[in-house]
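The other protein chains are all here in position, but one chain of the complex has been omitted.
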Amino acid sequence: MVKSNATFDVLKFDIGRSNDAPSFISMRISAPTEHILGQVLEELVALGCRLAEQHDALLRQADRDGCVPDDFYSTTNHRTHVRHRGQWIEVDRQRMDAVIVVEQGRAICRKLRDVNTGDAVICGVGGVRVSPQFRDRDRLGFAFMTNEISSERRVEVGVSRIATLMREVKADGGRIAFVAGPVVVHTGGSAYFQELIRAGYVDVLLAGNALAVHDVEQALFGTSLGVDLDTGKAIEGGHRHHMRAINTICKAGGLKAAVEQGVLTSGVMYECIRQGVEYVLAGSIRDDGPLPDTIMELCEAQDRYAAELENVRLVLSLSTMLHGIGVGNMLPSWVKMVSVDINPAVVTKLADRGSSQTLGIVTDVGLFLHRLAHRLRA
Amino acid sequence: MVKSNATFDVLKFDIGRSNDAPSFISMRISAPTEHILGQVLEELVALGCRLAEQHDALLRQADRDGCVPDDFYSTTNHRTHVRHRGQWIEVDRQRMDAVIVVEQGRAICRKLRDVNTGDAVICGVGGVRVSPQFRDRDRLGFAFMTNEISSERRVEVGVSRIATLMREVKADGGRIAFVAGPVVVHTGGSAYFQELIRAGYVDVLLAGNALAVHDVEQALFGTSLGVDLDTGKAIEGGHRHHMRAINTICKAGGLKAAVEQGVLTSGVMYECIRQGVEYVLAGSIRDDGPLPDTIMELCEAQDRYAAELENVRLVLSLSTMLHGIGVGNMLPSWVKMVSVDINPAVVTKLADRGSSQTLGIVTDVGLFLHRLAHRLRA
Amino acid sequence: MVKSNATFDVLKFDIGRSNDAPSFISMRISAPTEHILGQVLEELVALGCRLAEQHDALLRQADRDGCVPDDFYSTTNHRTHVRHRGQWIEVDRQRMDAVIVVEQGRAICRKLRDVNTGDAVICGVGGVRVSPQFRDRDRLGFAFMTNEISSERRVEVGVSRIATLMREVKADGGRIAFVAGPVVVHTGGSAYFQELIRAGYVDVLLAGNALAVHDVEQALFGTSLGVDLDTGKAIEGGHRHHMRAINTICKAGGLKAAVEQGVLTSGVMYECIRQGVEYVLAGSIRDDGPLPDTIMELCEAQDRYAAELENVRLVLSLSTMLHGIGVGNMLPSWVKMVSVDINPAVVTKLADRGSSQTLGIVTDVGLFLHRLAHRLRA
Partner (left out) sequence: MVKSNATFDVLKFDIGRSNDAPSFISMRISAPTEHILGQVLEELVALGCRLAEQHDALLRQADRDGCVPDDFYSTTNHRTHVRHRGQWIEVDRQRMDAVIVVEQGRAICRKLRDVNTGDAVICGVGGVRVSPQFRDRDRLGFAFMTNEISSERRVEVGVSRIATLMREVKADGGRIAFVAGPVVVHTGGSAYFQELIRAGYVDVLLAGNALAVHDVEQALFGTSLGVDLDTGKAIEGGHRHHMRAINTICKAGGLKAAVEQGVLTSGVMYECIRQGVEYVLAGSIRDDGPLPDTIMELCEAQDRYAAELENVRLVLSLSTMLHGIGVGNMLPSWVKMVSVDINPAVVTKLADRGSSQTLGIVTDVGLFLHRLAHRLRA
């Protein structure tokens, strides 16, 4: 209703005294146009409301086989009654996505293709009453939700909203944290992520050892990775590059030293260091090396993460369930979190752990970063 | 509350006149024991309620580093205020799974491991006020839902409930439909499914051509499958068995004829035919053959499916998104549907399409059928 | 061929001198029965071999519409030639799962259902020549592989092999390590895992903080979990149990102390302690608590894991990608690793990281443990 600019006044409301007792509400609905009023009424009828003034349902004749009048009533799968000749009669063969035909005093669901010329088809919502199952109650709330980015599925719409959000946060002087897994490097998202860093959209980077190692390997050896953690395929000889990257940074004495010595001259970590972006690399049981910069004492790593998250207004978590959940645990619910992953289970898990403030985007993180950088350039 | 045998009386309820206006409710909560009352109050406080009688929050001293009194208040990630010396003060560093320490007039979230001996820790729920974000409203409903099987994750609990449901439906003289994909055969569930058929728990089988072809191939050639559709691995030579199975049934003139001629002497289709269980096999674009029994005209197949679903009281859909969604489209919302699949996306999709009546179980369908047959034997 | 007890003698072998140059091999195939010989020849023809003695392909007439003789040649999707009247002619409309009909000097793929009575259908493999695409070369190797458990998909077959392997390792005095994620608890596998511990099949348990916390929560509060990490659904009030479990163990001074004090009297950790099974809990960025037993310094945790893995002969990794990959990194390739997860991506990733010694089983870990415990009881 909020979406449609319709408004409501509660005339009467009796809440059920227990879970079993029914509740009743009377509302007056107002809308700017008749068309919008019609849409709102259709939604409310599907949720179990019925019009206060009771008329018979409107019947119109189908004028061709397999077709119905434009304002036909399209069924849900819930138990439905229609008012016909002053009587409420239950609809037979209830199913979703059907029309209701009244014949010989009976109302029946019929598939569009089975409608015959001359069939009396229920149109509009007057004289229709839907009785959702009791336990649907909890789902009904979703009917009035403003759409979440996660349900868009048009990633470009999501990208555009996130870009706007990022600009707003920065315009307000707020801080943005990125949590990133090595998939950012594997999927070719690195160059676009570096662009975001240079453009000042990354205030802090929270990651693990692997992101930095793969990033350095790409910077030093031009290989995308030694072992592809996503496809699981080992590129022959790749593990050597992986270990040589680690050895090179160890020799330099760490990432910052490697940048200062001119050993590391490109990549995500290089850009962070050059731009003065703080980063915290937390260790894990599967780390190689680790790099001298990686914090292997995890209480310390958690404290460092938490300290960097203070005053952060927006968090983008890119393809890392481990660090994403870690960060989600540390955030108050009013800090917005966006979780991007190609695996819907990761997005779901993060969204539900971090509860309502997490927006999930199921997509390819490399292409996502490409679109986000493009959008922020404009 | 229903779960805890607690009851409530609504004392006052003012519904907000618009989506932005707040609503207020006053309730009197009664519970059989103080312990249950405590639990219910804790839940209500987490949802944003606060006690009518206002006292300061209870403070107890931690008597050891890293430990707190047993009745400590465990935080959510929502904005929280505590009442201290008659004032409501906002809690600092809000995060989930922390305790609240009051020191120097400030309240602060602290991780358990950072608690020091002597810290004043908030205990109980009195004097604590939680302000969930507005849009969490829709989620709150879930707090009072009775648990769905889908959220159990202990498949054995789900199996036990489904077995009870099946027994009840049969005891009432109701009909049970099974919708089954070829994975039932691939995962070794076939023998257990046959057991269910023999025991009378299957009134109608709705499937596609592939289930019958793989079942016949197993019956005739003892190979589990020509091409493993799940792992995608082709077993060398397997496609020959697959096509020979089809040729054999075509020569016999169909499945029933093959059973009568003694050509087909075991398997799911054999048991259906022997037990007089109706089956409908619907064609698809990827079918080989098809078997003479498969209905390749899909309007007819839909009508046959729908006809068989009349008066069905329970539907079990086993590892087939295509046929499961097809069946879900045809059912009224008061026919219970159980969807079993190893892929959570399938379960989610079916559950949400078929709306509230679908119970999703994410598990291995072969082992699921093993457990279900075992449970129904007892 | 090994499977069929067929043997081969290499008569001649010319290896291509470069990737572009073809290689040639002549082999003499022997088999115990003509039937087995036929099967082996069919496989070899599908791989691109042809019989040394060249005859025309055998043609038989279809005696009914939609059916073919029993020994019909079933096509692959590779380019195929057949010898007809002394000439090799290319088969038209090549596709898989078809039969080849010769008419008017042309050979053509035909779907079974399009075969007419009287069509001349190619039977057997004589006079058939298949030319796989060059790059299929690498796949051909799989034709002769003994089946991996991972491709079985009948989990019960896999369970039976693993049980045998476990018995053999124990009979030899070898050690078995388990790597376990919290899903073991969530899916109800805990009781069966405890049974394995009591039966002496678990020599060391390598896990994270979460397994122990969820296990303790179940032991102390009887709730299966505070927050369901798998479904992502928060059970209202559950997070309190979670934190109380941690607080209780912290107060006792650790898991062993909690067992000694009679505070912890059941569960996986309890059974480990009672049976003297070594355990190592490695920390991670998303841990709550942690328990006093959890090693938060990850270099130390890696060293402890590696030390416990010495002389281990078999590793079972249950639903934990993080710790499973960590352990895989530490193992030599001759230590067998079994990875069980409901998500095929985890199994693939572990199998490919740990390379050839990892057997992957895609199934519900709770039911898997049920079947494994049952099998080992027998």
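A, B and C label the chains in the order they appear, each numbered from 1.
Note that contacts are C-beta pairs under 8 Å (C-beta built on N, C-alpha and C of every residue); 3 or more make two chains touch, one makes a residue touch a chain.
Because the structure is predicted, anything quoted here is derived from the model rather than measured.
Trainee: Using the contact definition given at the top, list the shown chains touched by the missing chain.
Mentor: Missing chain, whole complex, touching shown chains: A, B, C.
Trainee: Determine which one of A:Q302, A:T320, A:S339 or A:T363 touches the chain that has been left out.
Mentor: Checking the options A:Q302, A:T320, A:S339 or A:T363, the one contacting the hidden chain is A:T363.
Trainee: Using the definition of touch stated at the top, determine which of A:C67, A:I108, A:A257 or A:C299 touches the missing chain.
Mentor: Going through A:C67, A:I108, A:A257 or A:C299 one by one, A:C67 is the residue touching the chain not shown.
Trainee: Of the residues A:G181, A:G208, A:G267 or A:G289, which one touches the chain left out of the display?
Mentor: Touches the omitted chain: A:G289.
Trainee: For chain A, which residues lie in contact with the unshown chain of the complex?
Mentor: 39, 42-43, 46, 64, 66-68, 70, 72, 74, 76, 96-97, 99, 112-113, 142-143, 147, 150-157, 186-188, 224, 228, 230-231, 233, 235-237, 239-240, 242-244, 246-248, 250-251, 288-290, 342, 362-364, 366-368, 370-371
Trainee: Since one chain has been left out of the picture, which residues of chain C touch it in the full complex?
Mentor: 1-2, 7-10, 13, 15, 17-19, 76-79, 93-97, 111, 113, 132-133, 135-139, 141-142, 144-146, 299, 302, 306, 310, 329-334, 344-345, 354-357
Trainee: List the chain B residues touching the unshown chain?
Mentor: Contact residues on chain B toward the absent chain are 208, 227, 229-234, 282-288, 290, 296-299, 301-302, 305, 322-323, 325-326, 329, 343, 345, 348-349, 351-353, 355.
Just so we're on the same page, only the chains that are shown with their structure count from here on.
Trainee: Going by the contact definition up top, give me the pair of chains with the most C-beta pairs touching.
Mentor: Counting C-beta pairs in contact for each chain pair, the top pair is B-C.
Trainee: Chain A to chain B: how many Å between their CA centres?
Mentor: 21
Trainee: For chain B and chain C, what's the span in angstrom between their mean Cα positions?
Mentor: 26
Trainee: Name the residues of chain B that each touch 2 or more other chains.
Mentor: 76, 96-97, 113, 142
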